[in-house]
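Below is one structure, written out as C-alpha coordinates; comments come after it.
Only a portion of the chains appears, each positioned as in the full assembly.
Order as written gives the chain letters A and B; numbering starts at 1 within each chain.
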(Lines give C-alpha, C1' and ligand atoms only; values in the text may rest on other atoms or scores of the structure.)
Protein backbone atom coordinates (compact mmCIF):
# COMPACT_ATOMS: atom_id res chain seq x y z
CA UNK A 1 0.00 0.00 0.00
CA UNK A 2 0.93 3.61 -0.51
CA UNK A 3 3.98 2.80 -2.55
CA UNK A 4 4.97 5.47 -5.01
CA UNK A 5 4.08 4.60 -8.55
CA UNK A 6 7.13 2.99 -10.12
CA UNK A 7 8.31 4.35 -13.45
CA UNK A 8 10.70 1.88 -15.05
CA UNK A 9 10.07 3.11 -18.56
CA UNK A 10 8.56 6.51 -18.31
CA UNK A 11 7.48 7.62 -21.73
CA UNK A 12 5.98 10.75 -23.20
CA UNK A 13 2.55 9.21 -23.46
CA UNK A 14 2.30 7.85 -19.92
CA UNK A 15 -0.85 8.57 -17.95
CA UNK A 16 -1.04 7.39 -14.36
CA UNK A 17 -4.10 7.15 -12.18
CA UNK A 18 -4.73 6.02 -8.66
CA UNK A 19 -8.16 5.45 -7.24
CA UNK A 20 -9.33 4.15 -3.89
CA UNK A 21 -10.12 0.44 -4.05
CA UNK A 22 -13.87 1.06 -3.83
CA UNK A 23 -16.72 0.38 -6.22
CA UNK A 24 -17.71 4.02 -6.56
CA UNK A 25 -14.39 4.98 -8.19
CA UNK A 26 -14.29 2.40 -10.96
CA UNK A 27 -16.23 4.76 -13.23
CA UNK A 28 -13.41 7.30 -12.88
CA UNK A 29 -10.86 4.75 -14.11
CA UNK A 30 -13.16 3.73 -16.95
CA UNK A 31 -13.70 7.27 -18.16
CA UNK A 32 -10.09 8.35 -17.77
CA UNK A 33 -8.89 5.36 -19.78
CA UNK A 34 -11.58 5.98 -22.40
CA UNK A 35 -10.28 9.55 -22.71
CA UNK A 36 -6.75 8.21 -23.17
CA UNK A 37 -7.94 5.71 -25.79
CA UNK A 38 -9.73 8.54 -27.56
CA UNK A 39 -6.37 10.16 -28.19
CA UNK A 40 -5.30 7.17 -30.26
CA UNK A 41 -7.10 6.19 -33.42
CA UNK A 42 -9.35 3.63 -31.77
CA UNK A 43 -12.84 2.96 -33.04
CA UNK A 44 -15.74 3.57 -30.68
CA UNK A 45 -16.13 -0.19 -30.32
CA UNK A 46 -12.47 -0.62 -29.36
CA UNK A 47 -12.77 2.18 -26.81
CA UNK A 48 -15.75 0.38 -25.26
CA UNK A 49 -13.69 -2.82 -25.11
CA UNK A 50 -10.87 -1.04 -23.30
CA UNK A 51 -13.29 0.59 -20.85
CA UNK A 52 -14.82 -2.76 -19.98
CA UNK A 53 -11.46 -4.51 -19.60
CA UNK A 54 -10.21 -1.81 -17.23
CA UNK A 55 -13.42 -1.91 -15.25
CA UNK A 56 -13.21 -5.70 -14.90
CA UNK A 57 -9.63 -5.44 -13.70
CA UNK A 58 -10.51 -2.77 -11.14
CA UNK A 59 -13.57 -4.73 -9.99
CA UNK A 60 -11.35 -7.74 -9.34
CA UNK A 61 -8.92 -5.63 -7.31
CA UNK A 62 -11.85 -4.39 -5.22
CA UNK A 63 -13.46 -7.79 -4.76
CA UNK A 64 -10.42 -10.02 -4.38
CA UNK A 65 -7.31 -8.02 -3.42
CA UNK A 66 -7.99 -7.77 0.28
CA UNK A 67 -5.85 -5.30 2.15
CA UNK A 68 -5.18 -3.04 -0.80
CA UNK A 69 -6.66 0.40 -0.38
CA UNK A 70 -5.70 1.71 -3.78
CA UNK A 71 -5.67 0.65 -7.40
CA UNK A 72 -2.99 1.93 -9.73
CA UNK A 73 -3.77 2.23 -13.41
CA UNK A 74 -1.14 3.29 -15.91
CA UNK A 75 -1.67 3.83 -19.61
CA UNK A 76 1.19 3.83 -22.02
CA UNK A 77 0.34 5.01 -25.48
CA UNK A 78 2.02 4.36 -28.75
CA UNK A 79 0.82 5.37 -32.16
CA UNK A 80 -0.37 1.79 -32.69
CA UNK A 81 -1.22 0.40 -29.25
CA UNK A 82 -2.44 1.19 -25.78
CA UNK A 83 -0.90 -0.75 -22.91
CA UNK A 84 -2.71 -0.60 -19.61
CA UNK A 85 -1.39 -1.83 -16.32
CA UNK A 86 -3.75 -2.38 -13.40
CA UNK A 87 -2.19 -3.29 -10.12
CA UNK A 88 -3.08 -3.63 -6.51
CA UNK A 89 -0.93 -4.18 -3.45
CA UNK A 90 -3.36 -6.44 -1.68
CA UNK A 91 -3.56 -10.09 -0.93
CA UNK A 92 -2.92 -11.72 -4.25
CA UNK A 93 -3.88 -15.09 -5.55
CA UNK A 94 -2.43 -18.22 -7.13
CA UNK A 95 -1.98 -18.33 -10.91
CA UNK A 96 -4.57 -21.11 -11.17
CA UNK A 97 -7.22 -18.74 -9.85
CA UNK A 98 -6.86 -16.53 -12.91
CA UNK A 99 -8.96 -18.67 -15.14
CA UNK A 100 -11.51 -17.69 -17.63
CA UNK A 101 -14.55 -19.59 -18.69
CA UNK A 102 -17.41 -19.22 -21.05
CA UNK A 103 -20.90 -19.61 -19.64
CA UNK A 104 -22.86 -22.73 -20.42
CA UNK A 105 -25.10 -22.74 -17.41
CA UNK A 106 -26.43 -19.83 -15.42
CA UNK A 107 -23.72 -19.42 -12.81
CA UNK A 108 -22.93 -16.10 -11.20
CA UNK A 109 -19.34 -14.87 -11.35
CA UNK A 110 -16.21 -15.90 -13.17
CA UNK A 111 -16.70 -13.72 -16.24
CA UNK A 112 -14.26 -10.88 -15.51
CA UNK A 113 -10.99 -12.50 -16.56
CA UNK A 114 -12.72 -14.11 -19.51
CA UNK A 115 -13.92 -10.72 -20.74
CA UNK A 116 -10.49 -9.16 -20.27
CA UNK A 117 -8.88 -11.93 -22.32
CA UNK A 118 -11.58 -11.69 -24.98
CA UNK A 119 -11.51 -7.93 -25.39
CA UNK A 120 -7.78 -7.19 -25.28
CA UNK A 121 -5.08 -8.32 -27.71
CA UNK A 122 -2.49 -9.32 -25.12
CA UNK A 123 -3.04 -10.03 -21.44
CA UNK A 124 -0.40 -10.88 -18.90
CA UNK A 125 -1.11 -11.54 -15.24
CA UNK A 126 1.69 -11.33 -12.73
CA UNK A 127 0.08 -12.87 -9.68
CA UNK A 128 1.57 -13.60 -6.31
CA UNK A 129 -0.19 -14.68 -3.11
CA UNK A 130 1.46 -11.93 -1.05
CA UNK A 131 2.56 -9.15 -3.35
CA UNK A 132 -0.73 -8.42 -5.03
CA UNK A 133 -1.70 -8.66 -8.64
CA UNK A 134 -0.21 -6.90 -11.63
CA UNK A 135 -2.13 -7.08 -14.88
CA UNK A 136 -0.69 -5.77 -18.12
CA UNK A 137 -2.96 -5.70 -21.15
CA UNK A 138 -2.60 -4.27 -24.63
CA UNK A 139 -5.07 -3.22 -27.26
CA UNK A 140 -3.77 -2.62 -30.78
CA UNK A 141 -5.05 0.15 -32.96
CA UNK A 142 -6.43 -1.46 -36.08
CA UNK A 143 -6.33 1.03 -38.93
CA UNK B 1 -22.52 7.11 -14.36
CA UNK B 2 -25.56 6.04 -12.44
CA UNK B 3 -28.45 3.72 -12.94
CA UNK B 4 -32.15 4.44 -12.88
CA UNK B 5 -34.42 1.50 -12.13
CA UNK B 6 -38.15 1.51 -12.84
CA UNK B 7 -40.47 -1.43 -12.26
CA UNK B 8 -43.79 -1.68 -14.12
CA UNK B 9 -46.56 -4.26 -14.00
CA UNK B 10 -47.44 -5.57 -17.46
CA UNK B 11 -50.08 -7.97 -18.80
CA UNK B 12 -50.63 -11.26 -16.99
CA UNK B 13 -48.42 -11.60 -13.97
CA UNK B 14 -45.37 -10.28 -15.81
CA UNK B 15 -43.26 -7.35 -14.72
CA UNK B 16 -40.96 -5.10 -16.70
CA UNK B 17 -37.79 -3.67 -15.18
CA UNK B 18 -36.58 -0.60 -17.08
CA UNK B 19 -32.92 0.17 -16.60
CA UNK B 20 -31.37 3.45 -17.68
CA UNK B 21 -27.69 4.24 -17.29
CA UNK B 22 -24.60 2.21 -16.54
CA UNK B 23 -24.53 -1.10 -14.69
CA UNK B 24 -21.22 -1.69 -12.96
CA UNK B 25 -19.84 -2.85 -9.62
CA UNK B 26 -21.12 0.36 -8.01
CA UNK B 27 -24.62 0.50 -9.46
CA UNK B 28 -25.50 -3.19 -9.84
CA UNK B 29 -26.63 -3.69 -6.20
CA UNK B 30 -29.53 -1.34 -6.96
CA UNK B 31 -30.53 -3.51 -9.93
CA UNK B 32 -30.11 -6.66 -7.87
CA UNK B 33 -32.38 -5.30 -5.15
CA UNK B 34 -35.11 -4.35 -7.63
CA UNK B 35 -35.09 -7.79 -9.26
CA UNK B 36 -34.80 -9.53 -5.89
CA UNK B 37 -37.84 -7.61 -4.59
CA UNK B 38 -39.98 -8.77 -7.49
CA UNK B 39 -38.94 -12.37 -7.03
CA UNK B 40 -39.52 -12.18 -3.26
CA UNK B 41 -43.06 -11.02 -4.03
CA UNK B 42 -43.63 -14.09 -6.18
CA UNK B 43 -43.20 -12.60 -9.66
CA UNK B 44 -41.27 -15.07 -11.76
CA UNK B 45 -41.85 -13.84 -15.30
CA UNK B 46 -39.77 -10.77 -15.97
CA UNK B 47 -38.72 -8.63 -18.87
CA UNK B 48 -35.61 -6.58 -18.22
CA UNK B 49 -35.39 -3.69 -20.64
CA UNK B 50 -31.78 -2.76 -21.35
CA UNK B 51 -32.55 -0.39 -24.24
CA UNK B 52 -31.33 2.62 -22.26
CA UNK B 53 -28.33 0.86 -20.73
CA UNK B 54 -25.13 2.31 -22.17
CA UNK B 55 -22.74 0.03 -20.32
CA UNK B 56 -22.77 -3.27 -18.46
CA UNK B 57 -19.93 -5.18 -16.86
CA UNK B 58 -19.61 -8.68 -15.39
CA UNK B 59 -21.17 -7.56 -12.11
CA UNK B 60 -24.25 -6.50 -14.05
CA UNK B 61 -24.25 -9.74 -16.01
CA UNK B 62 -23.99 -11.58 -12.70
CA UNK B 63 -27.11 -9.85 -11.40
CA UNK B 64 -29.05 -10.86 -14.51
CA UNK B 65 -27.80 -14.44 -14.29
CA UNK B 66 -28.64 -14.56 -10.59
CA UNK B 67 -32.16 -13.35 -11.30
CA UNK B 68 -32.64 -15.92 -14.03
CA UNK B 69 -31.47 -18.71 -11.74
CA UNK B 70 -33.95 -17.73 -9.05
CA UNK B 71 -37.02 -17.42 -11.31
CA UNK B 72 -36.19 -20.70 -13.06
CA UNK B 73 -36.51 -22.48 -9.73
CA UNK B 74 -40.14 -21.39 -9.85
CA UNK B 75 -40.68 -22.23 -13.49
CA UNK B 76 -40.35 -18.60 -14.54
CA UNK B 77 -38.00 -16.85 -16.91
CA UNK B 78 -36.23 -13.58 -17.61
CA UNK B 79 -36.29 -12.09 -21.11
CA UNK B 80 -34.07 -9.19 -22.06
CA UNK B 81 -34.63 -6.29 -24.42
CA UNK B 82 -31.33 -5.16 -25.88
CA UNK B 83 -30.45 -3.14 -28.96
CA UNK B 84 -27.05 -1.64 -28.11
CA UNK B 85 -24.50 -3.46 -30.31
CA UNK B 86 -21.70 -3.25 -27.74
CA UNK B 87 -23.89 -4.85 -25.08
CA UNK B 88 -25.17 -7.46 -27.52
CA UNK B 89 -21.53 -8.27 -28.24
CA UNK B 90 -20.89 -8.86 -24.53
CA UNK B 91 -23.81 -11.31 -24.33
CA UNK B 92 -22.43 -12.93 -27.42
CA UNK B 93 -18.82 -13.47 -26.39
CA UNK B 94 -19.78 -14.62 -22.89
CA UNK B 95 -22.18 -17.17 -24.34
CA UNK B 96 -25.10 -15.63 -22.44
CA UNK B 97 -27.09 -15.38 -25.69
CA UNK B 98 -27.70 -19.09 -25.26
CA UNK B 99 -29.10 -18.68 -21.76
CA UNK B 100 -31.22 -15.55 -22.05
CA UNK B 101 -33.96 -14.77 -24.49
CA UNK B 102 -32.72 -11.51 -25.98
CA UNK B 103 -35.15 -9.41 -28.05
CA UNK B 104 -35.01 -6.22 -30.07
CA UNK B 105 -38.13 -4.73 -28.56
CA UNK B 106 -40.30 -5.08 -25.51
CA UNK B 107 -43.24 -6.47 -27.44
CA UNK B 108 -41.26 -9.42 -28.67
CA UNK B 109 -39.74 -10.05 -25.23
CA UNK B 110 -43.23 -9.94 -23.74
CA UNK B 111 -44.79 -12.28 -26.28
CA UNK B 112 -42.01 -14.80 -25.81
CA UNK B 113 -42.70 -14.75 -22.09
CA UNK B 114 -46.41 -15.50 -22.00
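We adopt the following convention: a contact is a pair of C-beta atoms (placed from the backbone, for glycine too) under 8 Å apart; a residue touches a chain by one contact, two chains touch by 3 or more.
Just so it is clear, the structure is predicted and the values come from calculations on it, not from any experiment.
Only one copy of each distinct protein chain is displayed here, while the full complex in this structure file has the stoichiometry A x2, B x2.
Heads up, the rule we're going with is that only the chains that are shown with their structure count from here on.
In the complex of the two chains, the chain A residues touching chain B come out as 23-24, 26-27, 30-31, 45, 48, 51-52, 55-56, 58-59, 62-63, 102-109, 111-112, 114-115, 118-119. By the touch rule above, chain B contacts chain A in their complex via residues 1, 22, 24-26, 55, 57-59, 61-62, 65-66, 68-69, 72, 85-86, 89-90, 93-96, 98-99.
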